[in-house]
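Of the protein chains in this complex, all but one are displayed in their positions.
Lettered A and B in written order, each chain numbered from 1.
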Amino acid sequence: MLRDNTSKVVFIGGILIIAFGFFAPNWIVNQLMFGFSRALAILGLLVLWRTGLVSFGHAFYFGLGAYTVAILDIQLGVTDVFLRLFGGACLAGVAGFFVGFIMRNYRDIFFAMLNTAISMVLYGIIVKTESLGSTDGFAISLPTIFGVAPETKYPLFVVITVIAMVSALLVNFYLKTTVGRLTTPIRDNEIRVEYLGFSVAHAIHLKYTMSAILAGGAGALMAMSLGQVDPDSMINWTVSGELVFITILSGPGNVIAPFIGSLVFEVLRTYAFELAPHLWQLIVGGTFLTIIFFLPGGIWSLIVKFGRNKS
Amino acid sequence: METFLTILLDGLQFSSYLFIVSAGLTIIFGVMKILNVCHGSFYAWGAYTSAFFIGKFSEMGMPDGWGFLVILASAIVVGLVLGFLIEQVILKHMYHRDEVLIVLATFGLFLVLEDVILIAFGTDPYFAYQPMALLDSVEMGGIVRDVYGLTLIGVAAMVAIGCWFLLNKTKWGTILKAVIFDREMGIAMGINVPLVYTLTFIGGAILGGLGGAYIAPTISVAPGLGTEVIVLSFAVVVVGGMGSIMGAAIGSLIIGLLRALAVHELPQVELFVVFAVMAVVLVFRPEGLFAPAKPRKI
Partner (left out) sequence: MKQSKPILEVRDLLKTFGAVVAAKDINVDVNRGEIVGIIGANGAGKTCFVNMVTGYLKPTSGSIVFDGIELVGKGPREVTHAGISRSFQVSQVFHTMTVAENLTIALAIATNRGVRALSEMETPELTLQRDAVLKRYQLENYKDMTVNVLSQGVRKLLDIAMAVVSEPRILLLDEPTSGISVEEKFDFMDVVMGALKEDNVTVLFVEHDMEIVERYVSRVLAFYQGEIIADMSPKKALADSKVQEFVIGKRH
């Protein structure tokens, strides 16, 4: 599994970042945590994007993951980081599996919009339900790791980075299997894939469920990093829009891309809000257009080009 | 009885402005196969422009009746300028690209235009009540209604008739229908498809702008207008069928009346109801109720 270059970079890069985080100031560690959490969701969206599918509603799974952590914490007193993560990812995964039965028959705009519709149904439910926090949301207690309540954020950061590494390696491997390779072919010519003997619906269902698990895990990690959940930062369609934005910004070329894209987004967001709060949408929209027109392969394609020019 | 009439009229008014906006969206989709997310911007720009100038004219001491002229002019100018610029500068270069990518580009445009509104008009809300105050109110069936709101229904009806006439009784309509059905065939027959695209986009933009311009006097024009309407008009277009004006009309009626009912009887399900209907339609009849037919693939 660690044979190809990507896996090596992920593994070594992950270790280096963990080491770096030990010495880095808090605000950098925070950015890395937020970025890597979100990147998990982008990994799933990357696989769907390669298959020609864009979901404008993955905040549904992201939110499910985040709110599961909140409920586990507040109702059941669960503090362990792995239990919370597992709970969030599983619930989202199960939801994705069932929704997947319907979703796998849709493409293009319909796929995008049906996802939006269900995410907004969840948003509506949460906003109007007091016991689910309504618009205020919940604060979340710090997670414990192997029974120990850590003093700093560093242990959580290490956990998140390790989860990120493992996820990247797993998705990278998946993309080398036969079913994992059925991304671009499905996008290019579904009918031919069926005629060759593979069920497109099954392939898409699998990818969709995977993306739900990843987005749920991302939401869970994000909730724990932020220390709080609320519908507008976890479930609203604007969150879905951000996830799509980062996916396009990163580019579909490699599993490392989402991590770079997410970090760029984190930095961009922090500074845009500080320097020009009214221009955030303009920056996102402008970047969207720039990427679509001039750099359709995203940031990753720049990196590849840079690497090629050097050698 | 009063409640029923209130809900009915609220619903019809709501459906009316939704229809005007959605008609533009669905025509753009039908002809150009683009789901134009920045349609919400046409609406917002129409609202802001008309509110701004109604206010200005009022300050200058012009009679309130001019407000209606402002509304019409705002819609046309917004549609022409924004529609033309967007189509020529951005969309024209993307027609050969993936459908979803074009939608993402319009989404990017929407975000940009939303912030440009903030820069141009600021964050404070605008109130341009003058045309509404001018028409006063009327009593009917035991309730009091603003006449202005009722005229909205009239405007929607005129737009509907206008569209029907254009599509079914004019040469332009036939050309449009040809391009909707089979673009390549249209090119082969000598139709100037790029021109059709540009004019369609501008026309749709004008309708979007008109929806916003006309509704401005009845609301507080504040940031976030565009977002609300996009989502609702998407729901309309999904329910009615993309590319069908009849579908936009029926879809608007359904969504509009449902929402009025929800607002009055069960406010907590308001948001939920619209999306639930959209989800249900997408699951059971994804083409919508009135979508045009699709040709054989292999």
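We adopt the following convention: contacts are C-beta pairs under 8 Å (C-beta built on N, C-alpha and C of every residue); 3 or more make two chains touch, one makes a residue touch a chain.
Since the model is a prediction, treat every value here as computed from it, not as a measurement.
Undergrad: Which listed residue, A:K8, A:K176 or A:K305, touches the chain dropped from view?
TA: Within the whole complex, the residue contacting the unshown chain is A:K176.
Undergrad: In the whole complex, not just what's shown, which of A:F11, A:Y154 or A:F198 touches the removed chain?
TA: A:F198
Undergrad: Just to verify: which one of A:N26, A:S134, A:T184 or A:T290 makes contact with the chain not shown?
TA: Of the listed residues, the one touching the omitted chain is A:T184.
Undergrad: Residue by residue, what part of subunit A touches the chain that was omitted?
TA: 173, 176-182, 184-185, 187-189, 191-199
Rule of thumb we're sticking to: only the chains that are shown with their structure count from here on.
Undergrad: Which of the residues in subunit B end up touching subunit A in this complex?
TA: Interface residues on the subunit B side: 35, 90, 93-94, 98-101, 103-105, 107-116, 118-119, 123, 231, 234-235, 238, 268-272, 275-276, 278-279, 282-283, 286, 297-298.
Undergrad: How about subunit A: which of its residues touch subunit B in the complex?
TA: Subunit A reaches subunit B through residues 52, 54, 102, 106, 108-110, 112-114, 116-118, 120-121, 123-125, 127-128, 191, 237, 241, 244, 248, 278-282, 284-289, 292-293, 296.
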